[in-house]
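The complex appears here minus one protein chain, its other protein chains still in place.
Per-chain residue numbering starts at 1, and chain names A, B and C are given in the order in which the chains are listed.
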Amino acid sequence: MSNPFPLPKEQLLDAYRKMKTIRDFEERLHVDFARGEIPGFVHLYAGEEATAVGIMMHLHDRDRIASTHRGHGHCIAKGVDVKAMMAEIYGKATGCCAGKGGSMHIADLSLGMMGANGILGAGAPLVCGAALAAQKLGHDGVGITFFGDGASNQGTVLESMNLAAIWNLPAIFVVENNGYAESTSVDYATASDSYVDRATGFGMPGITVDGLDFFAVYEAAGEVIRRAREGAGPTLLECKNVRFFGHFEGDAQTYKAPGENEYNRANNDCLKLFRQKVTEAGVISESELDAIDAEVAQLIDEAVAEAIAAPLPGPEQLTTDVYVN
Amino acid sequence: MSNPFPLPKEQLLDAYRKMKTIRDFEERLHVDFARGEIPGFVHLYAGEEATAVGIMMHLHDRDRIASTHRGHGHCIAKGVDVKAMMAEIYGKATGCCAGKGGSMHIADLSLGMMGANGILGAGAPLVCGAALAAQKLGHDGVGITFFGDGASNQGTVLESMNLAAIWNLPAIFVVENNGYAESTSVDYATASDSYVDRATGFGMPGITVDGLDFFAVYEAAGEVIRRAREGAGPTLLECKNVRFFGHFEGDAQTYKAPGENEYNRANNDCLKLFRQKVTEAGVISESELDAIDAEVAQLIDEAVAEAIAAPLPGPEQLTTDVYVN
Amino acid sequence: MARIISMKDAVNEALDQEMTRDPTVIMMGEDIVGGAGAQGEDDAWGGVLGVSKGLYAKHPNQMIDTPLSESAYVGAAIGAATAGLRPVAELMFIDFIGVCLDQVFNQAAKFRYMFGGKAETPVVIRAMCGAGFRAAAQHSQMLTPLFTHIPGLKVVCPSNAYDCKGLLIQAIRDNDPVIFLEHKNLYASTADVPEEPYTIPFGEANIVREGRDATIVTYGQMVGRSVEAAELLKKDGVDVEVIDLRTLSPIDMDTVLESVEATGRLVCVDEANPRCSIAADIAATVAQDAFDALKAPIRMVTPPHAPVPFSPSLEDAYVPSAERIAAAVRKTLEN
Partner (left out) sequence: MARIISMKDAVNEALDQEMTRDPTVIMMGEDIVGGAGAQGEDDAWGGVLGVSKGLYAKHPNQMIDTPLSESAYVGAAIGAATAGLRPVAELMFIDFIGVCLDQVFNQAAKFRYMFGGKAETPVVIRAMCGAGFRAAAQHSQMLTPLFTHIPGLKVVCPSNAYDCKGLLIQAIRDNDPVIFLEHKNLYASTADVPEEPYTIPFGEANIVREGRDATIVTYGQMVGRSVEAAELLKKDGVDVEVIDLRTLSPIDMDTVLESVEATGRLVCVDEANPRCSIAADIAATVAQDAFDALKAPIRMVTPPHAPVPFSPSLEDAYVPSAERIAAAVRKTLEN
């Protein structure tokens, strides 16, 4: 049977593996957090995997992304080492930030991952800078900033949209609209009827896609990234999403409608949707996907085991890395 | 002959007097600054009088405005005492801020004038607060924030538009678009094709008017202020303007097209346009206006003379007014 | 009769009582009610740690959830304060001040002076501060020196539930802009807190523990650790006075100077970073105004000049401990 999808099978498998890795990573953190094993604030990305992976499938290491407080998905999709991430979240010396950053500050600049961020909207200016650097250094890299529906009302994001438009930067503004900012609905907090209107107000095109549909995201992202690479400037891309867990671990989620999470798990699960599409098209078999599931499960088990076994950073680390010199 | 204008003759005369007072105030400062008599940074409003007065004719003391670095016109239109303003600009103890504020910080809260402001866009949140206070205290006051085309790209302004829209505040966002931010053109700095688009992006109506046409401003402002008072929420009002002088006194203005100022003085002078309309309609005679001109000229002369004669604040003033207690 | 409640409940009670007393007192912030526009429960959060839980039910017109636009809503609180309201704006973490500082330091703080004494800006900006929550570099700062440096602001950082209630009520009734910093690690700490409203005046330090041999000056979470240090030292026969500043601006230097005149030895303990810190501020003033009383070098105990690390092992080493404070006191006794 021929492949009706815009990616070859290898890449479809890769996309699935990435999404599944994110999902398992988050599900596992949820369990281990409840057990009291994870320090600090943890914001889980589960439910939104198709957005991160659908976009990141188009990117190279030279392309830059800036992530949010809900950053694990972006990191994994951009290729950050899963074991180093897990160790970081456990605060271990083997973590990708040597234990100094934690969940909210995972970064790997060598892969173009400019950092999760504890400050809403902070990534938008940074990505304008990365896009400017691409322009000035004469390479075709793009910069993508992710932000939530809540953060879409931060001045930094809004200013950056104008900046990117007037400088015609290869920058993309991805609103991950999961309907909530903490417990507050997007309907309460965001005045415009549509993010496309907001894009227009800043002189750039805006597109809204179903963030749960990997292929819709992949296609829309491909188009806006291509435009950016070709010098046609920035775009706003709204991806409609659902958040399976609470705002952060420990959130009782009473602001959600009764049964909302269960409904979303049953009907709005981007992984199930992906599995259904690729198996129904006969491009990938259930057992191929199951095999990936098993590998991912093992990877996460190993990541947790290694994180637990890893040493904590020693006190001599307290004052290193403040300055280059 | 009947009065075709939306204001009775008395108010037309009042409007003219206010506009002329602003104009003469600024023309005089221009001359005296060049003579080295005025300390600090001075930004002149000359050319934009119809905007300030056209809007302020609708306001009471309970209505609040927040002004900009280019604030003299807003202050005079809102009723701040001209002599106290002049003394302030001269840094005298008799100034409306006791000499502590200067040109960029003239305020009179008792008249609803929340202050000129040295920080671009800073008035927008403040006016949201005034509008919120009106809402909570149950009176029909409105809040109006003025900002330039340049400041329209400040995060504070953009966030405030969203805030005003979701809270349905009686707030009005007036863009005084004089085409320049310092030496930079609005075409370079503002991405959207129209400020109406930007308003749409924040879920509020937007209107563009000719800021030089007192009657156009008066009418549009009347409508949006009425809407706000009635609880129908915020509006953005763009007033297209010209700036007769440089950004600040001392600006060589080489970024302007050759002859631009002369052309504007000849063809885009809001005072001339007003005079022409009201005299051609036969509602007010040239000599009535000339009489006002003479009175205003005398007022400004007196204001300057009194400012020069007034004492400087004494050193004991240095540490007063930092706290209420 | 003792009524032992947590600092978190003390904050809630102060807000509740002030909103009841004065309908112009309003509170705004992100998710301080919770669930705005959503389909589930009303009053779903009460702030990120539940501090304002229940206040919406009692004061529905005075509790306002905001969008994630700190410049706009903190600025709106400030503007409203000049227009007849007495707003309490919650900035979730003081670390977020970077997106709205202008409204605080160039607007609220300076209105009165710039306008020649004609403005009053009775606004309170409440925020969580401090380390120990494994919240890393952008959610764990003190930043007390930043605000203390700025003329026109008042800066409060209570160390216990009793003070917290009285200082917060004072902050709300005060006619100047107040930065009110609640250490997140102290929310669970309890004290005997009277039910009726009361105020604690600004600029009055509290001598938490009297002593003859040395003076420790501190505030916030470090008060408890300093008292612990004093207990440790007691075992060695060292008798330490511990002063809780309670408010950093205004600051009660008289109490500090008097104590140093008596003890001759000073240790300044600060959870803020060392450079231009509150510790430095006090040490400098004492070195100027009570120099002759000093019998030994002043010592400062602070975290290092580094951001707050995430890992528990590092964070625990970062925040001054009772042992480090005790060691500093011992050092002043060497002279």
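Just so we're on the same page, a contact is a pair of C-beta atoms (placed from the backbone, for glycine too) under 8 Å apart; a residue touches a chain by one contact, two chains touch by 3 or more.
Every value quoted in this text rests on a predicted model; they were computed, and no experiment measured them.
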Note = For the full complex, contacts between the hidden chain and the displayed ones involve A, B, C
Inquiry  = Going by the contact rule already stated, which one of C:Ala81, C:Ala119, C:Ala137 or C:Met222 would touch the omitted chain in the full complex?
reply    = C:Ala137
Task = Could you tell me which of B:Leu137, B:Ile207, B:Ala297 or B:Val322 touches the chain that is not displayed?
result = B:Val322
Request  = Just name the one of A:Met19, A:Ala98 or A:Val278 that touches the chain not displayed here.
outcome  = A:Ala98
Message = Going by the contact rule already stated, which one of B:Asn3, B:Ser185, B:Asn264 or B:Thr279 would touch the omitted chain in the full complex?
response = B:Ser185
Task = Out of C:Ala14, C:Ala109 or C:Ala317, point to the residue that touches the absent chain in the complete complex.
result = C:Ala109
Ask   = Who touches the missing chain here, A:Leu29, A:Leu163, A:Ala181 or A:Val209?
value = A:Leu163
Key: Footprint left on subunit C by the chain that the document does not show   = 71, 95-106, 109-110, 113-114, 136-138, 145-146, 148-152, 249, 251, 268, 272-273, 275-289, 291-292, 294, 296-300, 304-307, 309-310
Ask   = Residues on subunit B that touch the omitted chain in the whole complex?
value = 39-41, 91-93, 95, 97, 99-102, 104-105, 117-121, 150-151, 153-156, 180-190, 253-258, 260, 312-315, 317-319, 322
Subunit A, residues in touch with the chain not shown (by the definition above) = 64, 66, 95-101, 105, 107-110, 114-115, 117-119, 122, 124-130, 132-134, 136-137, 143, 155-156, 159-160, 162-163, 166-167, 320-325
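Simple rule for what comes next: only the chains that are shown with their structure count from here on.
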Ask   = Cα centroid separation between subunit B and subunit C, in whole Å?
value = 40
Note = Chain-centre distance (mean CA atoms) for subunit A and subunit C, in whole Å, is 36
Query = Which subunit A residues reach two or more other chains?
reply = 153-156, 188-190
Remark   = Going by residue number, subunit C touches two or more other chains at 67, 69, 71-72, 99
